[in-house]
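All remarks here apply to the structure that follows.
Here the complex is missing one protein chain, while the rest keep their positions.
Up next is chain A:
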Amino acid sequence: MSERTLPLVFINLGGEMLYILDQRLHALNTSDDNSEKGVWSENDRKKVMNDIVGTMFGKDFMDELLKPQQLYSHRTMKTVLTRLAHASIMRLNPASMDRLYELMVMAFKYQVLLCPRPKDLLLITYNHIDTIREFVKDTPVVGNKVDETHRKIIEIYSSLPEGEFQLLRQTLLIFFQDMHIRVSLFLKNQLQNPNGRFALSTSGPVPYGMDVPGLIRTFDRKGREVRRSEFPTGGSYTSPIRKGCFELHGDRVIRLGMNMYTVNHPEETHTSKTDDTPNLLAKEELNLLARLMGSMKADDMPKTETGFQINLFTTDQEEEEEAEASSGAEEPLFGVINIQAMQDEQAATQLAQIAGQFAEGEEQPENLSSSKGDDLLAMMDDL
């Protein structure tokens, strides 16, 4: 379907990821645990944000995304977003990444579903960009990258007709289909029902440019209105919301895409019932993925390997127990995935191995034999 989804998907999912990371990093700092692992200073947090945003909005990476192409699978998305998160000194274990991804996707699904007009997808994207700009406001180099990308998005998307935006939206809705993971924050605010489905209102303002339903007008052959009648709408609609600003800066009017998470309520980011459907990467996707990873410049990667291990989400008791057991040990219990950016065919194999680690029910082995990667690729060819 639409060949233009990727840039919007990355900016919006990436934006949600940054909102959640920001909240969780603040939460870590307010914990009672004062061990070296637990303390994140204001500077540490800013560095994490700058590193991730800098990579996400890097020219090569964005140019790669802006090429017309089909939307990736969830597995590929998760792999690339993990890589983005690891562009900083932070290291996320797979369980944390799974939770993070669930949250990001459900938040974006909500935004896309409730988007008043298809074109308002841009306003949702700009809300994310606006907040990202705030996160990196003290680092002009990174801020410029954000502005540059924002300008490119405006240039490419502003003139698209509504029908194309609806196609884009429909493509995204297929991507989110059947995902009903419950998110504490959404449940609390009654945006989501206990069965995981989002609440859709039949009242309130209609989207900008639309008329309030309820009127039938009949005309004669000369075009003159001869009759007006009203009908009951079954809802209570009011006049349209104002037009949001589609420029670099301005009032977006709609609130979808703004940061919902507050620093003081870490429990908001709890999810329940993961809905993992196994999805093998097609070979073409692996190649695209390799190119994408390659476009994240190796130079920008931190030279030191002494990344901080963090459990973002300690909802599993098992997770906590294992974390306790490993504290003080040299090697962490969960294998740390260090993905280096490479530009050749071998990268595809390696990435397949890495991606293979996300397969449901699999162990997290430290050393993957190359034959396992070959098997995975061989499986793809049969698709």
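The working rule: a contact is a pair of C-beta atoms (placed from the backbone, for glycine too) under 8 Å apart; a residue touches a chain by one contact, two chains touch by 3 or more; residues count from 1.
By our rule, contacts and distances are computed from a predicted model.
Trainee: Under which of the names "SWIM-type domain-containing protein", "WD repeat domain 54", "Diphosphomevalonate decarboxylase" or "BHLH domain-containing protein" is the non-displayed chain listed in UniProt?
Mentor: Going by UniProt, the chain not displayed is called "WD repeat domain 54".
Trainee: Name, in rising order, the residues on chain A that touch the hidden chain in the full complex.
Mentor: Residues in contact with the chain left out: 1-4, 67-70, 113, 116-118, 161-164, 166-167, 169-171, 173-174, 177-178, 180, 193, 197-200, 202, 206-207, 209-221, 223, 231-235, 237, 282, 284-285, 383.
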